[in-house]
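Dumping the structure here so I can ask a few things about it.
In this view, the complex is presented without one of its protein chains, the others remaining in place.
What follows is chain A.
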Amino acid sequence: MNILTELFAFWQAQADKLGQQTLQHIGLTAASLLAGVAVGVPLGLLLTRRPRLAPWVLGGAGVLQTIPSIALLGFLIPVLGIGPGPAILALFLYSLLPIVRNTLAGVQGVDAAVVDAARGLGLTDGQVLRRVELPLAMPVLLAGIRTAAVINVGVATLAAYVAAGGLGEFIFGGIALNNPVMILAGAIPAAALALLFDGALAGLQHLRGRRLRWAGRALLLALPLLACLYLLPRAASKLLAGFSPEFVGRSDGLPGLRQLYGLNPASVVLAPALVYEAVRSGDVDLIDGYSTDGRIRAYDLRVLRDDRHAFPPYQAVPVVRRQTLQAHPELAPTLALLAGQLSDSVMTELNYRVDIRHETPRAVAHDFLRRRGLWREPQPATGATIRLGSKIFGEQYILAEMYAALIRGYTNLGVEAKTGLGGTSICADALRTGAIDLYPEYTGTGLLVVLQPSAAVLDSLGPDPAAVLAYVRREYRRHYNLEWLAPLGFNNTYALLMRRQQAEQLGISSVSELSGYLK
């Protein structure tokens, strides 16, 4: 009951978005279906005249069909960029198989005697096709279009990953935020659309005779009209933003910016993995990202200063079991060697070398320690073994390698690395149960994902990094007997990014300046 009221409240609050996404969704489906019919039906008819080609063409279309939709989009992006292009092309490719196959099957299913008699009476090939084969194949052909339509309504949700809009924007936002109401807000209209397309085409399919002919024509007319829905004008502004679904939905993401800076740029939604590419290629001008991402350096992007502290602090800090610290007093000073050593730009550089230049995390970590004069050759391990954890991305691997090298060089403790431990909750559980002794964590993550305090507490902490660190340190000690040591120096939080060149041209270096420019 509760979820229903929330759902209706959500739809009410987002009515304009819901309407726009639904129209985009219908437009995407209809446009790709139109292309599928325009290509698939003639192709199927060609196969009825050249049956030897059929296994090749159907096999090819079948292979396309088996490519997972997200992978197909991935293949198309380097060629077509982001936006409706790759989305419609992918949907079109998916609709080909059912349409071609059913056209072929429909025409082949026409009674050979009827075709023979028609030819014998003096109908030309074209007349046999138009007056006999196509009308008689129409129910089967329509069944193919119907299958394609239902597939396309489903797959069109993925269009949200490539900034092509549609109901996937709600769905992926909901998934990213673990918000079932938001998922349903997109999934229910998408399912309703699928049923609507299915029902309408099923209705056509069961018509007979002259009515079927009219219905076929009406369908050919309706598809382009529906496809035009996609072209309805959207909100425009001086800069186009491309945001990941999570950022759009999170209260400390876009809604926070809106509240604090009055920032409301025209935006599209796309997959987190694609935002950097999108801003680099100029498809969008403004994206959300992470402040230490290596691609900031690789793509020459500028991080806009969050001068009013809309984004929460995500300081990187080693979190250690208190038992371990007590058992090995030499450990704390060793770990403290890195405290304050890594600024945002230094960490960005290191990430760049690992993520973009594909150097190994170990080489990058050791090189950094040498340059900072922290490197010492490893001592023979005679003491206990420290188990190091990390999450499954480059930055964490680099930090783990640094700590491993420091422990080996400065103490006689052994090190066992348990890197790549999935997400936050896996690392936190491993640490609490003693499966690992330490891993690098971010204050904001500890606060929001692990501790999950009430809204009142969050308000009282505000955007102050010191207050957040103090809070998580106190609570971790009390609940888990875990210790947050001194911060490493960088803050891996949300950031708004622009191409450096454009930002310089426009004289934008902070979010306030951006907001001012857009007004």
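Quick note on the criterion: a contact is a pair of C-beta atoms (placed from the backbone, for glycine too) under 8 Å apart; a residue touches a chain by one contact, two chains touch by 3 or more; residues count from 1.
Operating definition for what follows: contacts and distances are computed from a predicted model.
The complex includes a chain that is not drawn, and of the options "Nitrogenase protein alpha chain", "ABC transporter ATP-binding protein", "4Fe-4S dicluster domain-containing protein" or "Six-cysteine peptide SCIFF" the UniProt name matching it is "ABC transporter ATP-binding protein".
Here one chain is not drawn; of A:G83, A:P135 or A:P272, the residue touching it is A:P135. Across A:L7, A:L64, A:A118 or A:V449, the residue that sits in touch with the chain not pictured is A:A118. Touching the missing chain, out of A:R208, A:K238 or A:K519, is residue A:R208. Residue-level contact of chain A with the missing chain is found at 111, 113-124, 127, 131-132, 135-136, 208-209, 212.
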